[in-house]
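Contents: one structure, followed by commentary.
Excluded from the complex is one protein chain; the other protein chains are retained at their positions.
Naming follows writing order (A, B and C), and every chain is counted from residue 1.
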Amino acid sequence: MTTAKPLRVGMVGYAFMGAAHSHAWRTAPRFFDLPLQPQLTAVAGRNADGVRGAADKLGWESVETDWRRLIERDDIDLIDICTPGNTHAEIAIAALEAGKHVLCEKPLANSVEEAERMTLAAETAAKHGVFSMCGFSYRRTPALALAKRFVEQGRLGEIRHVRAQYLQDWLSDANAPMTWRLDKSKSGSGSLGDIGAHSIDAAQWVTGRNISGVSAILETFVRERPLAGDLVGLGGHGDLSSDAPRGTVTVDDAAIFSAKFDGGPIGVFEATRYALGRKNAMRLEVNGTKGSLAFDFEEMNVLSFYDAAESPDAGFRRIFVTEPEHPYVGNWWPTGHGLGYEHGFTHQVVDLVTAIGEGRQPEPSFGDALQVQRVLAAVESSAANSSQWQKV
Amino acid sequence: MTTAKPLRVGMVGYAFMGAAHSHAWRTAPRFFDLPLQPQLTAVAGRNADGVRGAADKLGWESVETDWRRLIERDDIDLIDICTPGNTHAEIAIAALEAGKHVLCEKPLANSVEEAERMTLAAETAAKHGVFSMCGFSYRRTPALALAKRFVEQGRLGEIRHVRAQYLQDWLSDANAPMTWRLDKSKSGSGSLGDIGAHSIDAAQWVTGRNISGVSAILETFVRERPLAGDLVGLGGHGDLSSDAPRGTVTVDDAAIFSAKFDGGPIGVFEATRYALGRKNAMRLEVNGTKGSLAFDFEEMNVLSFYDAAESPDAGFRRIFVTEPEHPYVGNWWPTGHGLGYEHGFTHQVVDLVTAIGEGRQPEPSFGDALQVQRVLAAVESSAANSSQWQKV
Amino acid sequence: MTTAKPLRVGMVGYAFMGAAHSHAWRTAPRFFDLPLQPQLTAVAGRNADGVRGAADKLGWESVETDWRRLIERDDIDLIDICTPGNTHAEIAIAALEAGKHVLCEKPLANSVEEAERMTLAAETAAKHGVFSMCGFSYRRTPALALAKRFVEQGRLGEIRHVRAQYLQDWLSDANAPMTWRLDKSKSGSGSLGDIGAHSIDAAQWVTGRNISGVSAILETFVRERPLAGDLVGLGGHGDLSSDAPRGTVTVDDAAIFSAKFDGGPIGVFEATRYALGRKNAMRLEVNGTKGSLAFDFEEMNVLSFYDAAESPDAGFRRIFVTEPEHPYVGNWWPTGHGLGYEHGFTHQVVDLVTAIGEGRQPEPSFGDALQVQRVLAAVESSAANSSQWQKV
Partner (left out) sequence: MTTAKPLRVGMVGYAFMGAAHSHAWRTAPRFFDLPLQPQLTAVAGRNADGVRGAADKLGWESVETDWRRLIERDDIDLIDICTPGNTHAEIAIAALEAGKHVLCEKPLANSVEEAERMTLAAETAAKHGVFSMCGFSYRRTPALALAKRFVEQGRLGEIRHVRAQYLQDWLSDANAPMTWRLDKSKSGSGSLGDIGAHSIDAAQWVTGRNISGVSAILETFVRERPLAGDLVGLGGHGDLSSDAPRGTVTVDDAAIFSAKFDGGPIGVFEATRYALGRKNAMRLEVNGTKGSLAFDFEEMNVLSFYDAAESPDAGFRRIFVTEPEHPYVGNWWPTGHGLGYEHGFTHQVVDLVTAIGEGRQPEPSFGDALQVQRVLAAVESSAANSSQWQKV
């Protein structure tokens, strides 16, 4: 570990995602052999006290109050973007042009146009050995990575059905406070881009097929929320005093769309933060001619697999994805000792650093994320046009 | 039991549904106190030997080879229609006009026009105390009846989301033989009408709200199938010899649609016979502002209920719907001794006979079933029109 | 069906078990081809009005108020004993000696001595073509029958572990009323014989190995209960008025024992009616060198199977035991349409009538049931002797 060349990281933002990324940067080299040694060199945030406290807590060596300073610093090799979507394009493009590798949280951008510019910048930079990746961290869940492996091995045969749900409930309370996630100018969209984007990426990645068209509806159940209140986790409790100001929700609360994939499969997607009782039910089911797979992030260490060849004694097999042969798992604990949410971020760092160290493009590239962005745009276009079928 | 006035039944058709209905007519009075005593008076079928054998096996006292004869007979009070959808309108209308009560399998008809005529006949007959019901038997599953009770009691609050899946896999094998279920002239539609209709009825009934509009896609994965073969259950093994003739599938294999319900809830529906590994997964989930419900017919004795008032220790509660207080259950076994598929048909008989005995309209009426038919038609219309939103 | 020779049944008792048996006698010939045609000829009970009402409701042609009359009647071929255990020996032996076949509810008797006499009578009668069977109906659950098939096929390898639980909760309420099930003079024992006997029989039958020794504890949590009250299902609500008399519980409320099986496997058993929330959790898990099986009657249509050969992608496979190839299932509904509690009794009739029709000994014989009785006795002996190991 000590002899590896350093990879000096500068992170922008230090909220939920910042904490997860910090843990990953600290932890990855403790469990995996990496070609480069990550260093938590600097974190940037506009609030000087806030960023100082975060640096202490999360283990960053220095702070900046302007992300541009991170990019100017010579002692930073990689920019890790953990801010809302409206800032991604500017930061990422500046970083790439400055020769810094980039890890950018998802969704890649708030518009296809931004994503296209980012992809162009990424492809240009890659020619000079400067790489970028979009943070679709669910790809690094061992069970989903095993799902992809099964599809690639042909164990599902020809794929016919995809059903993807991402169900949360932290907005069910109509009085939970406004957040940047409900402000279209910052977040780009609501459930669609925040969680639906994960489903889209996972569905395309696991099946190895792109979505070619969609028909969609979007719904906003609660159109005004208290501007102040106690934000706990992603939800919380708004200020309901009679004169407390309320803000306007400008994004979708829920998105439903049907889809067709290249080559024939059809899919159905749903993303919502109002499915009371579902906390982080990122679910994916794929049915093929030979087998089926089912996954639910609320049981993240399990992949269910149905092998039709076992008929008439076939049944969904609950694979506890904790064997040393399973993706990422061998570097952790003995069989049966499950992983948690943050491991996806640690694995993301492992894959990113390994690719950079080996001089090759990490996945998902900005181009891969642009395809997701195009699906998001098609969904919004269809929804705005009486659900008419919209090509991606 | 012995003193109750008889209700003399004539059944048309004796295949899958005929066997289920026969068991129900035989069994209902053994476990429930009915105001009328069902008698299995006659069964009709075109094949004389077939219907004779079925009558012996299923317990019918006499046979007819023409359903018209059943209607002419004075000793028949009720016509039970268990034939494919293309025959429903003619039989049901003739029976009603002859003053016979009618139980008609679902979907009510193969077109809205037929369903409208049937409904008119039903409403006219009802004025003279002649009643009719459509066989949406899943309403009689105790867990779904309990779900409706919870909604009516306000335990879900205001409903926001409905997600309904009906997943089977008996057509996954591309070489399973043709059946009348794949012939639009007989069945009207494929997965949509056969199983999707159950989901539509259950969703509307449980929530107490009608669907007002849809956007849909339909897909046919396998367009030709062997005309001969070994039909086992609903699927089976086709004749694959090189010169075996093949027939054309003229219905949908899968249907996906989004929906809006009166009063605001949105829904997503999927029906397919290609979800490998899902055998009879008729699933319904409803999310409200106070609680949520989830049901899967593959665990038909369980209703999952989430009560937000129990937060932060809330969780989906797995109610084993076998308590004497639960719908229908008190007449069966002690707590914890689950029921099976056919009990829905027995309960259907109980509800039908009770309503007739009490001189009131049973539910679902033909009018209720007409509403389902209109949703089916809207789905087909949207699918044929680039998924454009279609009002019901 | 109509040409088969009749098998004229006389049933003793008409409570919970009587209703289940009646349904089975009525239903078996409707779904299965039997070599003999069961007829519900007569039912016996001491209360003239009660037995008359039961006969009408359950479909019996005639009644007797003394079981001895049933045995004397020439028009009875088989005696079906559905009374408490203290009556089994007398009725069964008299019936066998009178040349009547016998179906006797479990546990076979209230003592090993009685069971031995019954077995002797059964073996003597069998030489003359008069057969008997003990009603361990769980053997007829398709999932458990499939479990036995898997063991016989060697899919588990050498068996090492058995864990069997039978958990109910209908006595959790300390004020539920007394019943004959809590009176040792009638029931022989409590949870041990009532439900533990099922576990013992199932464990021995599925594994094909007898229990050779045990170490046990028995516990009675509630020693007095109201003598009057409202019995609902198996539990209910006692009369708690201050002067209401209370009776003494003379049986175990819970039994726990470890066991060794012939040939090496070890087992752990628990039976209780105080496992709050478990309604009819008759569970069996078997671990071998090649595979494992798990079953829970609360999901009676499912068998979980783990096949180590699939490692590292092995996992418990949830077999939905509703395929036509599965035991008993092909005679019922299409794949995915589950069965209920009472089907076990119908299958029991099928197996019994088929064996009698073919002139061979049905299983489980009284000798098989005697082995269960010996285990029950060994458990009681160990518990009475400081849990010291007790050979069976």
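The working rule: a residue touches a chain if its C-beta (ideal position, glycine included) is under 8 Å from a C-beta of that chain, and two chains touch if they have at least 3 such contacts.
Everything numeric here is computed off the predicted structure, so don't read it as measured data.
Enquirer: Taking the entire complex into account, which one of C:315, C:344 or C:367 touches the absent chain?
Expert: Going through C:315, C:344 or C:367 one by one, C:315 is the residue touching the chain not shown.
Enquirer: May I ask which residue of C:120, C:217, C:231 or C:355 touches the chain that does not appear here?
Expert: Missing-chain contact among the listed residues: C:217.
Enquirer: Touch as defined at the start, partner being the missing chain; which of B:224, B:310 or B:358 qualifies?
Expert: Touching the chain that is not displayed is residue B:310.
Enquirer: Check the options C:57, C:148, C:161 or C:246 and report the residue that touches the missing chain.
Expert: Of the listed residues, the one touching the omitted chain is C:161.
Enquirer: Would you write out the residues of chain C that touch the absent chain, in ascending order?
Expert: 160-161, 163, 165, 169, 172, 174, 215-217, 219, 221, 254, 256-258, 260, 264, 266, 268, 270, 272, 274-278, 285, 287-292, 306, 308, 314-316, 382, 386-389
Enquirer: In terms of residues, what is the contact footprint of the unshown chain on chain A?
Expert: Chain A touches the missing chain through residues 1-2, 16, 19-20, 22-23, 26-27, 30, 56-59, 168, 170, 232-235, 278-281, 298-300, 320, 322, 324, 332-343.
Enquirer: By the contact definition given up top, give the residues of chain B that touch the hidden chain.
Expert: Listed in rising order, the touching residues are 146, 302, 304-305, 310-320, 323-326.
In the analysis below, only the chains that are shown with their structure count from here on.
Enquirer: So, comparing each chain's Cα centre against the centre of all protein Cα atoms, which one is closest?
Expert: B
Enquirer: How many angstrom lie between the CA centroids of chain A and chain C, rounded to a whole number?
Expert: That gives a centre separation of 54 Å.
Enquirer: Touching two or more other chains, which residues of chain C qualify?
Expert: Only 320, 324 qualify.
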